[in-house]
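With one protein chain removed, the remaining protein chains of the complex are shown where they sit.
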Amino acid sequence: MRTVNSFIGQPIERLEDLRLVRGRGQFVDDLARKDMLYAAILRSSVGHGRVRSIDIAAAKTRPGVHAVITAADMGERVPVVPMRLQPMPEFEPFAQPVMARDKVRFVGEALAMVLADTPGRAEDALEAIAVDLEPLPAVSNWQQSARNETLLFEHKGSNVTMTFRAVLGDAAAAFKDAPYTRRERFSTQRHTALPMEPRGVLAEWNAAEGRLTVWGAAKVLFANRRILAKQMGLAETAIDMVENDVGGGFGARGEFYPEDFLIPFAARYCGRPVKWTEDRREHLMTINHAREAAVDVEIACRRDGTILGLRGHAYVDVGAYMRTNGAIGARNIAQFMSGPYRVPNIDIDTTLLLSNKTPVGTYRGPGRFETDFYRERLFDMVAHDLGIDRIEFRRRNLVGAAEMPHKLATITPFESKDELDSGDYQATLDRCLAEFGWAEKEKLKGKVIDGRYHGIAVACFIEGGGAGPKETARLQLETDGTLTVYMGSASVGQGVETAFAQIAADAMEMPMDRIHRVFHGSTAYVSDGYGAYHSRSIVMGGSAVLDAAGKLREALRGEAARRLNCGSAEVVLADGRAAAPDGKSVSWAELAPEPISVEGAFHNHKHTWAYGAHAAHVSVDPRTGHVALVDYVAVENCGRMINPLTLKGQLVGAVVQGLGGAFLEHLVYDEQGQFLTASLADYLVPTASDFPKIRGYVTESHPSPINPLGAKGAGEGGIIGVGGVISNAIADALQSLGVEPRDLPLSPPRLWQLIQDAGRHRRPVR
Amino acid sequence: MKLPPFEYACPTTLAEAVSLLAAHHGEAKPLAGGQSLVPMMAFRVATPSVIVDLRKLADLREIKITPDGITLGAMVKWREILDDARLRSAHPLLVAAVEHVAHYQIRNRGTVGGSVAHADPAAEMPGIVVTCEASIAVVGKDGSRVISGGEFFRGPLMTALKPDDIITEIRLPPWPAKRRFGFQEFSRRRGDFAMAAAAVFYDEDGGKVRNAHVGAIGVADHPLRLAAVEKLLDGNRIDDALIAKAEAAASAAVDPADDIHASGAYRKALVGVMVERALKSAAA
Partner (left out) sequence: MPVRFEVNGKPVEVEVEPRLTLADCLRHHLRLTGTHVGCEHGVCGACTVLVDGAAVRSCLMLAVQAEGAKVTTVEGLSRDEGLTPLQASFRRHHALQCGFCTPGMITTAHALLSEEPDCDADRVREVLSGNICRCTGYISIVEAVLDARSAYKRGGNGG
């Protein structure tokens, strides 16, 4: 193929920016429909209780109120939110009903919905709803949950929804005679994605045509449409899910939530369009939570540091229900604890335990942020015990480029197997250490300068991406010769419009400014789409674009051949024209008196594995527990870069989210299941002044063999390495004080407490 | 979190404002910058039925600097304090504290009077009022009066104000040019409320400390002066040993409660560190 241009690999400025930077984006709350009603949802203020009665009579008479809906209005069986990923029958009893009828199981669970003529009046009327709840004891942590004294689902007899097991080789044998073992407990705290745009749904029911239109959808629109159609008793083709601009997702926005049924239901019930926008308080208590887990893990090694095995138990607090992808984080903790390292024997089980808290789902690098923290922390402890340099320890155990594909642990049930695809993990470690200046910075290890202890650390990671099974793209050559791209992929703000335009422009050998527009996400654009999750858009959507482009070029050749009286294989497509061997040519616009639309797809059942390393330099004030991040370097190799500008943006943005998880963010409940961090004054995320020095480097090599672009999904790697490298840098700094962090977050008060405690409990080194 | 409904009044005189507050018997609240009151209303923890907007009361906006002290009109904004070059020498401790207040956008609207009336125990301005023995001039339905800073703050978000009171001025005593001072705050992120903060000043008499004032913020129901620390300092030469004793005495003097952000033990230790660092910077 003659390459006339090469937009792939260029740091092209984003097309999306032209509207977003001028405030001309269209987010769901920006939309309005005629005669629209506003919904406000009454949410449980009790963590666990039996619903005795809900009295809506007074609320119905409040000013501006059009209707008040409860579960009683939804028929015999209140619809539930089904699982989208890993939908095993064992999870079904724990599915969340879209509105509570008999029981509430977490603070924030929906009890009733008011429809009124302004958002203020809808919210006012909530106060008039009288709910009689019989409080029940609350399950507030996984240890309590495991005792099964208080059950969230009495008829199930247990708070355990599932146990996964990750197995490779024979861990029992490997541990039996291992020359060295070390066993530790670690934990990570509950936190959440917190996209800046709160969720919203706008729904309109066209009774005459029996059609439903839903705006505000994101991430997995086709799957959500499938779920909604079933719940509403409609054909999928009777529903249009429209994706507008999306203010961030990070895994949390776009999954099917109760409101994704409640608002369309209300629109049909009231016969008027209905709009709902959550406020930040609601958001914190109802969007998927994540990351709360604890492990009891053991490693076996030879004395030269070669890892023989990893085994242990993980306990994941999944909240009150199993939502659409609530099992993924837990599964990933077990399956990916080995990361980029060679661990020949693995036996890790992970138990999913219910609690009276908001249900969990995936958040960027689900389970991977957690498990990398546990593993990297353990590695530094082990290296220290064995007297081996921390970098040497890692080098000895990194999977080699020649060992690819490299099998990972198999997860049961589900028999999910996976293998690393390609890459040189030593090279990204080298690059990270070089950019960081490891040799120089090592001199600062443990030093006290101006009262602050200095420390450094490095961690290696892999990032799984490119999840299948399929993605679809449609290319349409317009009558003026420009190209419109329609994607089944979804945007969550990551810049897919630009990246897909680059890929389409290269594949069609046309200038980027002839790409008229890239449309994404909405169900009207392609026959069957999948969406944006598991860092798959470039791999899956991009490869679908390639397929569609190939088919479109075939179609153009065919049409040109007819016009120019030659064989289609003889037609040369270049510079917007189609030429026959005799020199006659036609423009593409002439070939399209009607637009020519061609759909392409890419099918895939393997994952890609982007990879890299993080390094951090911290200084700790032991008197306040404050940690200053002096320098941070993250390196990621994604096989083939499509747009280095947006790729680096993903890396740096993800690192800062990870730093929030390492230091600041914590969703807190008390023993009664009361939610205590319901505002941004209590749930703290990084701001511009917190982490001023982050250096991200993106590279490509060792393209992925599993897709025609050679690309690897790379939206999550930046977050995955953070917990491990930060906690290790702090441990490195405070080694003389005997401080061994084992739990996140490492907020100043918690770190200070560790420092106080270490004065009394110093662990002897073997 | 839409605001609850209320009636709105925007009086043009102080007398009108006071009588509106008095007429509604505690159901009316004055609105200054709105940076504290409006969020409380958004969470519906404050639901006044009448809002009395003070923005048209021109008399409350002046900063006056005289030999008798510094007077801040209640509606003076943080921004105006930071922009007033005179205050950097007229009251550097005030300026040092205000530099820690919230964020850029909030400083463009938030007022000293609003902050003092709101009385968050971790806010900087109430701490300055107490440490510097400022007095609060108030006008209510029974006339005007002056409340001393030490008696003004009663508890978390609780003050000596009656429902019909409006703060008109905050009066700070004059600040001698040679006075030594320090302000140290530790917060989770820049602009957050203090986990603990210390405001200190003292004068020197033949190399010895005199008139020490040590204020602690964020470690009790309201800001407080640490008399035990002040006693320790007065009459002595300031050196590392004395400062170390002051740190210990500061921690010993407070008994903060645990909350979701920190344990009482942490805040107890932290305020000692803040006092120590404030004294070190004062002595430098």
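For clarity, chains are labelled A and B in written order, and residue numbers in each chain start from 1.
Assume a residue touches a chain if its C-beta (ideal position, glycine included) is under 8 Å from a C-beta of that chain, and two chains touch if they have at least 3 such contacts.
Quick caveat, the model's predicted, so the values are computed rather than measured.
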{"item": "Visible contact partners (per top-of-document touch definition) of the missing chain", "value": "A, B"}
{"item": "Selected residue (touches chain absent from view) among A:G649, A:G673, A:P703 or A:G738", "value": "A:G649"}
{"item": "Full-complex contact with the absent chain, from B:R189, B:K208, B:K245 or B:K280", "value": "B:R189"}
{"item": "Which of A:G120, A:G169 or A:G576 contacts the chain that the document leaves out", "value": "A:G120"}
{"item": "Contacts of subunit B with the absent chain, listed as residue ranges", "value": "1-8, 10, 31, 34-35, 38-39, 42-43, 51, 53, 55, 79, 102-106, 108-109, 189-191"}
{"item": "Residues of subunit A (touch criterion as defined above) contacting the omitted chain", "value": "13-14, 16-27, 29-30, 32, 120, 193-198, 245-248, 250, 279-280, 492-495, 645-646, 648-650, 652-657, 679-681, 685-692, 694"}
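Here, only the chains that are shown with their structure count from here on.
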{"item": "For subunit A paired with subunit B, centre-to-centre distance based on mean C-alpha positions, whole Å", "value": "43"}
{"item": "Partner subunit A, residues of subunit B touching it in the complex", "value": "1-5, 43, 186, 188-193, 195, 260-263, 265-266, 269-270, 273"}
{"item": "Sites on subunit A touched by subunit B in the complex", "value": "119-120, 123-124, 279-281, 623-626, 664, 668, 676-677, 679, 681-682, 684, 686-687, 689-690, 747-749, 752-753, 756"}
